[in-house]
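Worksheet: one structure, shown below.
Only one protein chain is missing; all other protein chains are in place.
Right after this comes subunit A.
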Amino acid sequence: MPLLLRRAFGLAGHSNGVPKAVASSLRTGPRSPGSPPSTTTLMTRISTAFFTSSPTCCLKRNQMPPRPKHPPEADIEESFLKGSGPGGQKINKTNSAVQLKHIPTGIVVKCQETRSREQNRKIARDLLAAKLDILANGDQSRTVIVGNVKKKRSDSAAKKSRRKYKKLAEEKEGGQQQPKEKEEQNEEDDDDRTGGLITEGSFEEREGKPFIELMEEEAISKKPSEMRNVGKGGGGGGGGKAADHDDDDGTGGFTPTRKDSRI
């Protein structure tokens, strides 16, 4: 099957214009090396993906358990946090802290996230529901599963970044040519959100080639998404609301200046 078509259906690691949900449902099982999936199975899967009303075919790849529901009001005791002083018109301090106690288990949750008591109540109930979920389900609870997925993603991003800088350091020692070559290339590819789990080409294709050639191939076809990730890690660490920087700069775009640390 031509590469363009494979790309269109998200089977080559790039998905242009096809929703991820559909693309994921089109992925077949582990492929035997070198043989593209047959067209007929693909067409069947396309039709089921687009034209079926049941939601199961459009599941996200990482299906999270649903958010835990709030425990019943009868089990919750909202305890009143006393303010100091006479109160009323004489004091204008915000007192929006909410403390919930779950009577059957004895879990106590305190929340003073927002200035509004009503919102804090909701947030506190969400927190309590999450804690009860962990207590009830242990490793199967939503919090733990979401935490694992996020950890996996951040670990793989860190690993990629380490690999890249290591290579950069090696190449810098080797010669001045390769770093300059890399910066000239501006491939406009979509973000690769697979976390490095799906790579181009199969293992057997790569096996026979010399190691150095593989490294060169990787360097040449380096996805800017990885460069983007690293750039964000370096520049956006100071604050969550960094202004958007030009993605073409890669790592060299944003360098925190010394004067920013002046207090």
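Everything that follows uses one rule, which is that a contact is a pair of C-beta atoms (placed from the backbone, for glycine too) under 8 Å apart; a residue touches a chain by one contact, two chains touch by 3 or more; residues count from 1.
The rule is short, and it goes like this: contacts and distances are computed from a predicted model.
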Complex minus one chain; that chain's UniProt name from "AP complex subunit beta", "Proteasome assembly chaperone 1", "Phospholipid-transporting ATPase" or "S-adenosyl-L-methionine-dependent methyltransferase" is "S-adenosyl-L-methionine-dependent methyltransferase"
With respect to the chain omitted from the figure, which of A:M64, A:I91, A:V108 or A:A158 is a touching residue? A:I91
Interface with the unshown chain - residue positions in subunit A: 78-80, 82-83, 85-96, 112, 114-119, 238-243, 256, 260, 263
